[in-house]
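Sending over a structure as structure tokens; questions will come in a sec.
Missing here is one protein chain; the remaining ones are kept as they sit in the complex.
Chain nomenclature is as follows: A and B, assigned in order of appearance, with residue numbering initiated at 1 for each chain independently.
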């Protein structure tokens, strides 16, 4: 029984009530994943499960047995930051910094979703290739709330990284 | 604020009116206004790398040995008393260490309400905290459970059984209006302002509007939940808190728990959003008490539901705005009155009429606020308290009047632009709202607006433009202290207990200190977020930056004197006095003869000192009393309203600000935009649903209280006049709150322009536009 978290195997907790978020923050001291609502309404706890974005607050840790979880701590390091982390600083895509790890994890997965051709509610043609646009990014990032109002900087940072990758 | 305090403030203002400006602080403009290097630079946040990696440590993230977890139980009735309390099942539940209720909570006093009398007066509620069986509002904390894990604490909390004897509560706004109180003052301003006979002028005016505007309750909804990690260490208390008021909280907790000031340390290096909500409430006190009883460190992170139940938000209001104008559109009467909630045990008077006093010239004024007393969680200050919603009412009324007269709303504002404070007659320290309008209108393309409502279409959508003024007063808080340590290696540390909740506190003060001390930004460290450091004021009223800046100014003056003394008689600067020199390029130089200079390194080396340390407090902020000091803004909005569904989509939003010197364009733009986005929520989606039958908030979740999502937020344009305020440190005025002001009116005015429908009840939801 183990969950792979940022490349390290971690034992599944005995108490089935323990959420993945609580496991990360309180037992592993990986506090980069944040608690904003504990009910799937804000996105601050976003992590990657087998590369796809998910909410760690509504995920019971026991369900993650055998899965691979990446948190903000596993996404980039001080020496080798993720391109999104650098771009968020450049574009001031945060103020208080609390929703930020969730925004960045969500954005990392979202760019892969676009690359894989997955449409969104605002995609005009569901069968045509998906183009990166401001509106697409805004819709796809809407599950991550920000109260400081860093939305413009967040979207600018993501668009920059998307453009760099496309180049 | 009492009538007596009112009188004192008034008399101080009167006396100050006789004092020449140059005798007052700020009388001589801050020299840095004219020579800035780091200030005004587009610098990225210094704490950015920590924040984007999730390494910024917030209050509920501090690891501690033997840490245990608390969970709260809230009253489910509004007014009454506990008649039965059965905690046996909770106490027997796995992992439970303590069940705390009014029976076993340590006996403590009550918090002094936020005020100006005393620096520990930062309470949001003066009600006893878990001291008695009485319940005063729905959601009040009645019990706490401490257990080995959060899961165990939460479960045990659900097992506590409570019966109440219920009294009839006051929960209906309209019913309670009859008994509304008329306070003598609103904060430090006289409440009732009557100039001329406004009602008579209104009756005579050839043009007039007279309407009621309603705004609902709002909640701050910082994404970080309120949280605290508390440890008693011997007789001392360490509190890792998410707070906007570090030093005052430490003082208040010391007083409450009978400790000396030095025995309480509050740390809060990062706050995950505050907006007025992260003050001192019941949860910190409960956590401190529980930690004492269990003799272990305790973490208490509120649930989102708990935040709504026990942290008050913005009061709902009902406001009347009436404006009379003569044939030329000059105002002859300006009436702004209304009702908001303020229970007697609360601290916040929701000052929605204060901004109105400074916005327009008028022949007569009638301004007064009335407080409705309900049995509710005490409302508190929320981003631009007063102005955020006061500007909605007034700036919609201006738009309505402009439409009635048939002139452009910007032109109507220009015709009534005051040249001195319309009520006090004090001179403005600086005011360029007319320029902000002109610049903003040009960039926005205001000339493309069609005055006729409903004239622009694009398929299913009606398109409209609107504008409105925003305003927010300048404030510099007394009691700002800093310590500066300058080292022989040419580095310096500036220390202050100041708060960081996203404003870029350290970033901007490092820029400031670099220029003030004549050092590169890399040489400066700004220490903050800890009550063990020299006490800074609370982060509130958009005042922290200038308050801390004022203290750094004072400390730099002291440091200059100290360095001159250390330089002695063998220095090239010997004989120069503090007023003759400036700090530049890592040393002291004569102002008139810059060739007379000596580096800090050289001065300290000769004096055989590794470092020199000075501490100082900012001067008393008398400039606020002498001058009318306000920031202002022109907000422009273009939006679409669906003819099918009534949905509103904001396409463009521009803010043109007149806020003094902009210290860091990058972080300033973010703060302006952040305020404007909160303004979009205020305009279109946000509403705390208070069930008047039960006295209970029903949408205590982020799923049901709609703050703007990414798709709700267009690209926002911000610009500023950048004209320095000659009366403030650095020429700056606060920018944290003005962004939200005026936005709701600009949106509602654009909705009117698009549809011809005038919505006077916020939020502007689609059902109102069908």
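In this section, a residue touches a chain if its C-beta (ideal position, glycine included) is under 8 Å from a C-beta of that chain, and two chains touch if they have at least 3 such contacts.
Everything below uses one rule, namely that contacts and distances are computed from a predicted model.
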| item | value |
| --- | --- |
| Protein name as given in UniProt for the chain not displayed, "Outer membrane protein beta-barrel domain-containing protein", "ABC transporter permease", "Diguanylate cyclase (GGDEF) domain-containing protein" or "Dehydrogenase" | "Dehydrogenase" |
| Residue among B:165, B:605 or B:698 that touches the chain left out of view | B:698 |
| Candidates A:11, A:118 or A:163 - the one touching the absent chain | A:118 |
| Residue of B:151, B:366, B:562 or B:598 in touch with the missing chain, whole complex considered | B:151 |
| Residue touching the undisplayed chain, where the options are B:709, B:728, B:741 or B:755 | B:709 |
| For subunit A, residues in touch with the removed chain | 15-17, 19, 38-40, 43, 46, 49, 52-55, 58-60, 62-63, 65, 106, 109-110, 113, 116, 118-121, 123, 126-127, 138-140, 142-145 |
| Touch residues of subunit B, complete complex, unshown partner | 74, 76, 94, 138, 151, 154-155, 158, 460, 644-647, 649, 685, 689, 691, 693-694, 696, 698-699, 701, 703-704, 706, 708-712, 765-767, 770 |
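Just so it is clear, only the chains that are shown with their structure count from here on.
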| item | value |
| --- | --- |
| Computed distance of Cα centres, subunit B from subunit A, in Å | 30 |
| Complex contact set, residues of subunit B against subunit A | 44-45, 47-58, 60-61, 63, 69, 149-151, 155, 220-225, 270-275, 301, 303-304, 500-504, 666-667, 669-671, 673-678, 701-703, 707-711, 713, 715-716, 739 |
| Subunit A residues within the subunit B interface of the complex | 15, 17-18, 22, 25-26, 29-42, 44, 71-73, 76-78, 81, 84-86, 88-90, 92, 94-101, 104, 122, 134-135, 137-139, 141-155 |
